[in-house]
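Heads up, one of the protein chains got dropped from this complex, but the rest are sitting where they should.
Per-chain numbering from 1; labels A and B assigned in written order.
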Amino acid sequence: MDKSMGDLFLILVGSMLVTNFTLFYFLGLCPFMGVSAKVGTALRMGMANIFVMTITSLVASFLNQFVLPHAPFLQVISFIVVIASLVQIVEMTIKKFSPTLFRELGIFLPLITTNCAILGLATWQTGLGYSYVDGLFYALGAGFGVTLALVLMASIREKMELSDVPAVARNMGLVLIIAGTLSLAFQGFSGLFTS
Amino acid sequence: MSDEIRKDGVTPDEEGAVEAGAQDGSPVEQELPDREDVLPKDHETYTPQGGGSGTGSGPIKEVAAAEGSPVLVPKADSDAVTLPQVGPEVATAEALGLTVEDGAAGTDGPPDGVPERPEVSSFRLLMTLGVAGVVAGALLVFVFLWSDPLVKAEEARVIREAVTEVLKGPERFESVYVLDGELTTQVPAGVDTLDLDKVYLGYDESGNSMGFAMVHARFGFQDLITVIFGYDPEARQVLGMKVLDHSETPGLGNKIEEMPFVGEFDGVDTPLEGVKPDRNTGASNQVDMITGVTISSRAVVRTINERIEQLGDLLVAYEIQPATVSGGPASESGGGEDR
Partner (left out) sequence: MRATTPQQDFIRGIWNENPVLIQLLGLCPALAVTNTIYNSLAMSAATLFVLVGSSLFISTLKKVIPHEVRISTYILIIATFVTIVDMVFKALEPGLYREIGAFIPLIVVNCMILGRQEAFASKRPVGRALLDALGVAAGFTIAMVMMGTVREVVGSGTILQGIPFVVGGDGINLFGSNYEPWVVMISPPGGFFALGFILLFLGWWETRKAQKREIRHWPHSVRVPTDGKEAA
């Protein structure tokens, strides 16, 4: 599909803001709840996400082109196996070539394997018919969106640490309600594309 | 109760912690006994669950560590912080390495005292995966062969229903493919029809063309809106419209699939122009938008216009075959009354 740069940009912004993977599609919530208490960690988790997502997107496009036309029912299996292997390989590569980067990111990479967001990205990219370039922008947008949600959540939670939260509410319930408010805010991005 | 939760739930991440400690050199294992004393820091609490290279072998071992329960941490947080009476006994158990045994014993070279495991040959490993893969594949093929016809039948039914609706009851219809810049029902061998763009041509009882039905999708308010509409290329009119798929706001945006909006598209000149109801001047190409749902309504209009722009010339140029020649594979032809 031939898309202009403008269309690609729309895909990116769309998957980042309008259909934010975390706040609209509920993907990637495990780390969202667990990692988002500090901005630094959240940022790093987000970076790792973007990284894995872009690579996954390319690989998924590749798989879609060669494997799926013949065996569409192997989609889930091939995606998950590939993702898991990919993360392992990526982790080993980073560890070898940049120990500092590994120390920053490395802890989060294994977690990303089972992050719904990655598998969701691969599956939905297929469903939308995006491949290679389109898919890449879609993944970038998704990654940025997840990072954005994580960082926003983390900054709010950091502030919350210092606030006077009633004891009854000091649990995940409050985190979810804050997430809900964020999601509500992001609803405002709907209709961004009135092209 | 939390003992159970900790022990059962913490099992996988125990190994993660062990592995992490072994491999990264970061002081991960010590996190566990410390948990109830110190408010766990973010990255520290997360590490035991997912740190290091996990528990099994191969590329998926991270999954175990990750899956262990990355989100047990928040619960554990509140546990550790707020129920100090739970802490000590669990922490002691962990410190003594009891929970390590509790979980899946052993990983690749765990440093703690873990039951020794006989070396398993690589051949056996590969065989297991291979056999599992083959069995899984066979099972899936079997289910696929059963389910695929049902799925295809359903898709065909949806299209048939939609085409019948937007072309106002054709006797039958056929698929016409876009190939090399022109419309044709003859597809050369070797070209997969699924790869081609297509339109549906409807015929009435006497074999006259009732117009083309075309599908297109564009971004609406929330996500893509997929629309099928009927089009008469001679009269340059839209015959009818049906929304096939959308993710618009329930209660508001989904009015685009209901009357009266759908009815607005019956017999409208093109190019369509969406106008607010009070600004409707009565021109033959105007379509009333739904109040309060401007963006979704406008998206539908634009979708149709765009599609007509794409294919309009091709449609006019297409010579409609006489009724006696029916093109297209049997499964594509319409004729609702036979099913």
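By definition in this document, a residue touches a chain if its C-beta (ideal position, glycine included) is under 8 Å from a C-beta of that chain, and two chains touch if they have at least 3 such contacts.
These figures come from a predicted structure and were not determined experimentally.
A.B. asks: Can you say which of B:E154, B:E258 or B:D313 touches the chain missing from this structure?
C.D. replies: Once the missing chain is taken into account, the touching residue is B:E154.
A.B. asks: For the chain left out of this view, which of B:A136, B:A235 or B:A283 touches it?
C.D. replies: B:A136
A.B. asks: Go through chain B and note every residue touching the omitted chain.
C.D. replies: The missing chain touches chain B at positions 1-5, 7-9, 11-12, 54-61, 63-64, 66-72, 74-75, 78-79, 81-83, 85-86, 89, 102-104, 106, 108, 117, 120, 124-125, 128-129, 132-133, 136, 139-140, 143-144, 146-148, 150-151, 154, 158, 245, 249-252.
A.B. asks: Kindly note down the residues of chain A that lie in touch with the hidden chain.
C.D. replies: Chain A touches the chain not shown through residues 23-27, 29-30, 33, 73-77, 79-81, 84, 114-116, 118-120, 123-124, 127, 167-177, 179-181, 183-184, 187.
The working rule: only the chains that are shown with their structure count from here on.
A.B. asks: Touching residues of chain A toward chain B in the complex: what are they?
C.D. replies: Touching chain B from chain A are residues 10, 14, 18-19, 30-31, 33-35, 37-38, 41, 72-74, 77, 81, 84-89, 91, 106-114, 128, 170-172, 175, 190-191, 193-195.
A.B. asks: Which of the residues in chain B come into contact with chain A in the complex?
C.D. replies: For this pair, the touching residues of chain B are 16, 20, 24, 41-43, 45-47, 49-54, 58-63, 65-67, 70-71, 73-75, 78, 136-137, 140-141, 143-144, 219, 221-224, 249, 295, 298-299, 302.
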